[in-house]
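Here the complex is missing one protein chain, while the rest keep their positions.
Chains: A and B, in written order; residue numbering restarts at 1 for each.
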Amino acid sequence: MNVLLDAVGITKSFSGIRALDDVTLRVVEGERVGLIGPNGAGKTTLFNCILGTLRPDSGSVILNGVDLGSLPVHRRARMGMGRTFQRIELFSDTSVAEHLLIAERVRQGNGALWKDLLGRGRPTSDEIRRCAEVLDLLGLTDLAEEPIETLSLGQGRLVEVGRALVTGPRLLLLDEPSSGLDRAETDALAATLAEIQREKGFAVLLVEHDVELVAAFTDRTYVLDFGRLIANGPTKEMMADADVRRAYLGDLEVGR
Amino acid sequence: MLLAASTGEDLLRAVLQGAPPGSVYALIALGFVLTYKTSGVFNLAFGAQAYVSAAMYFQARNEWEWQVVPALILAVFILAPLIGLVLERLIFRHLSNSSAVAKLVIAIGLTVALPSLFELVTGFSAVAGRTPTGIIPGGSSVFYDPFGIYPLSRDELAQMAVALFGMAALGALFRFSSLGLALRAVVESPRMTELSGINADRVSAFAWALSSLFAGMAGVLIAPRFNTLMAPDFFHLVIVAIAAAAIGRLASLPRALLGGLGLGIFIALFNTFLPRWTADHGWLRPFQENLTPSMPFVILFGVLVCWPAIRREHRVVDPLSGVDPPPPGLAALTRNRRLTLITRVFSVSLLCVIGVTVLLRADVRWLFLVTQAVILAIIYLSITVVTGFAGQISLCQGAFAAVGAFTVFQLADRYDLSVLAAALVGAALAAVVGAVLSLPVLRLGGVWLAIATLAFAFFFDAVMVKFSWIGGGGTSLFQGTRVPRPTIGPWDFADDRLFLVLAVVAFTVVSFLVIQLREGTTGRMLHALRGSEMAAESIGISPVRARVTAFAVSAAIAGFGGALLAIHQENVNYQNNFSPTAALFWLVLVVSLSARTIEGAAYSGAAFSLFDSLVLRGEVFRWIFRGWVPGILPISPKWRFVLFGLASIQFSRHPEGLVEYGKRRATRRFNERFDRRERDRASQETSP
Partner (left out) sequence: MSPVLELRGVSASYGPFRALFGVSLTVEAGGSLALLGSNGAGKTTVARVASGLVVPTSGSVLVDGEDLTGARPHQYARAGVAHAPEGRSVFATLTVAENLRLSFRRTHGASGLSCALDRAYDLFPQLGNRRSQMAGTLSGGEQRMLSMARVLVNPPKLLIADEPSLGLAPIIIDEVYQSLRAIREAGTAVLIVEQQVGHALQLCDRTAVLGHGAVEWEGPADEATDVMVGQMFTTGEDG
């Protein structure tokens, strides 16, 4: 098995407070990994260190054998890291299809200025076809021409997933995809995600507060508390782990 | 020994000389920081507010012959805070959720609108050479020379005294009163202050009144330094104050005070010592002459670019900032093919009719105005690219346009190059300048980017234009910067009608290229970045590369347009056409109408060039009603600044501009009616 993402010994402090303390996280190709922990445990900080929006004080992030060092976010994205956002981030004033088309164009890296000026910057039929495939996969075909402002939050999340998928990620980082969704919407999203993952075979790192979703979706889970990794292992074991329960429930005597 | 003594004396003299203007800078800087901290507004309009108070004081003292005290009370203690309160209540209170850039645009709009509005209301007009009087009798004629080095005038002493008093009063307010405590709390977190049972809006209204009072005071104090009361001078002043405030990182009031004083003294030192060096080193002379007035801009630019920490220090992070809902997005646009077709056919035929009428019937004046409108529309397309597409506020489009214009002038003058070829060279040169400038500036982002470009515009204005290899130097003072009209084959574009055709062709070509850019990869990348920079990066878009491209393209368009403007007027006319304050108005105009579309640029060109004659002088009514003009017309051309300046206020709610907003609303209504009719028909069919 080929290790895809290797974040080793990540440490990060904010004004003296240690948000992450020597955290190591590994994702194998095609694997579905969860990252959970109570509020303020450092999940988001770790996520941002992996994605390059934050630079860790020490430790390194290695993607497919390449140390990412201080590469900016967009370079990491081109190396195969896709992501979604907790607070949905879509391009305002565009249609669903346009989201995917620009992602496809960036993936091809085919955007010289002179081509634009000669009128060769518009979407090609090839690109349109590829994006239509992804839309079909997500069940968004009917919404392709809709302005994103008219979508529901759940549909918006799917567009984010689609936009990331078009870039052909080997690792998809999902940042709290259930937030803002009700139970039924969360379940529907989880089902769609699972299906696509099975088909495309990329690896997933899921940061989530909804333990139920993590339990249903992931094979393996890391648990953070106070910036430290307190446990990691198969998701089912984690859910039964006493330390994990204590982190979530505090001093509540479990099974009283 | 002798030398050392005289150096020490010079130092002291420079300090004495620089402290009075420095304390005025400090006053504005204090007010500026106060507003910025309490409401997050980067209030460029302070310059305008200072001007209004100064002009009011002048009017009361010199025209109405009031005593000092009542005039001061009216101008500084009533009018200035009142303006602050009105701005807060009517405009900025409703913008607490808007982006800093939107607030900045509105402040720029106010900068344009306020002076004209004041002049229209009070009938004030600056008279050249009538020096405004200070607040002390004999302010500029009675001197004190305590050290026997530099005689300080009464005015200067008053400036320092007021600044010190202001600072002390502010310090006392902050330290000892409960209102001051509330102010400090609001600065940190308005929401948390409200949780403590304090009405944060009222506190921030007070802050606006107070800081506006500082601006007004500074305006009245500095006015005696100017020969003539002119709004642009006061705008200068606010830039200096921003430099001072930037030294204090826009966060600390004492540091803003020191920054202002320091800047005043630094400029004085510069003035004292540089001439001595240039006596020995002749090559320094042009710098001495040119750099001194632009010192504040150089310092501001330097601080911004070399000290990136400043942009991180926006405001102390409000722990409750997540509470506020995000600013509203654009109205969704559902395109309707039929409607698009109708409007296109309609507007093209309208344009053809206008074009033919102008070509056949227009006299010299109208030909000039229409051609100017078309060429300005080309320049405005540069704003479409950088502001509409890339979402960045650039305030140096005037400088880019001037690069093009001066290139044509120099190449035609020295090498006798064809002006059209020279215009292309000018565009390329402007693109290089734009790209090079954008590299350090783009890292700043948002408001700071706008301020840095403004600093560059003023630097260009104060220094670069004065060099003979750019602005033509001394000879251009007498002969003007003359530029010939081109000839291509049989066509001699000295003919105004033919030149209008050329301008229209140029506009069409540039528009076409801009549309290609928008629909192409670069435009779509910029669109994505504007929608969400984080998301755009997450799919691999490089923000820097896309924006540098946008800046370079925009500069090239501006340069080309500037060149055409110079060719059209057969003169560069730098002060009239391309000065930084003129460029401010450009921006206001374009974002008010529509920064995102080609027709927005076209309307803006027409508004700049034709609005005055058509509407304000009532010509359009004369044509339609065969000679009849409404009784209130003609009105002053200053209304142009007032109307469009105030129109920029809607930018926060409709960043797409008035034209585009109107179009969208019309489309939506059309769609709704269309849908309803369809539904009615459908229901009629189902229920016989």
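Operating definition for what follows: a contact is a pair of C-beta atoms (placed from the backbone, for glycine too) under 8 Å apart; a residue touches a chain by one contact, two chains touch by 3 or more.
All values derive from a computational prediction rather than experimental measurement.
The hidden chain makes contact, of the residues A:Asn48, A:Thr167 or A:Thr186, with A:Thr186. Screening B:Arg184, B:Arg443, B:Arg485 or B:Arg668 for touch with the missing chain picks out B:Arg184. Residue-wise, the contact with the chain that is not shown comes from A:Glu176, picked out of A:Asp116, A:Glu160 or A:Glu176. From the set B:Ser125, B:Ser196, B:Ser347 or B:Ser468, the residue in touch with the chain omitted from the display is B:Ser196, counting the whole complex. Mapped onto subunit A, contacts with the missing chain fall at residues 38-40, 87-88, 153, 156, 176, 178-183, 186, 209-212, 215-216, 226, 236, 239-240, 245, 248-256. Where subunit B meets the missing chain, the touching residues are 178, 181-182, 184-185, 187-189, 191-200, 316, 319-320, 322-323, 325-326.
Keep in mind that, in the parts below, only the chains that are shown with their structure count from here on.
Per-chain Cα centroids separate subunit A from subunit B by 42 Å.
Residue ranges on subunit B touching subunit A, taken from their complex, read 329-330, 332-334, 513, 516-517, 519-525, 527-528, 530-532, 534-543, 549, 553. Chain contact summary for the complex, subunit A toward subunit B: residues 51, 53, 72-75, 77-78, 82-83, 85, 89-94, 98, 101-103, 105-107, 110-113, 115-122, 147, 149-150, 160, 163-164, 166-167.
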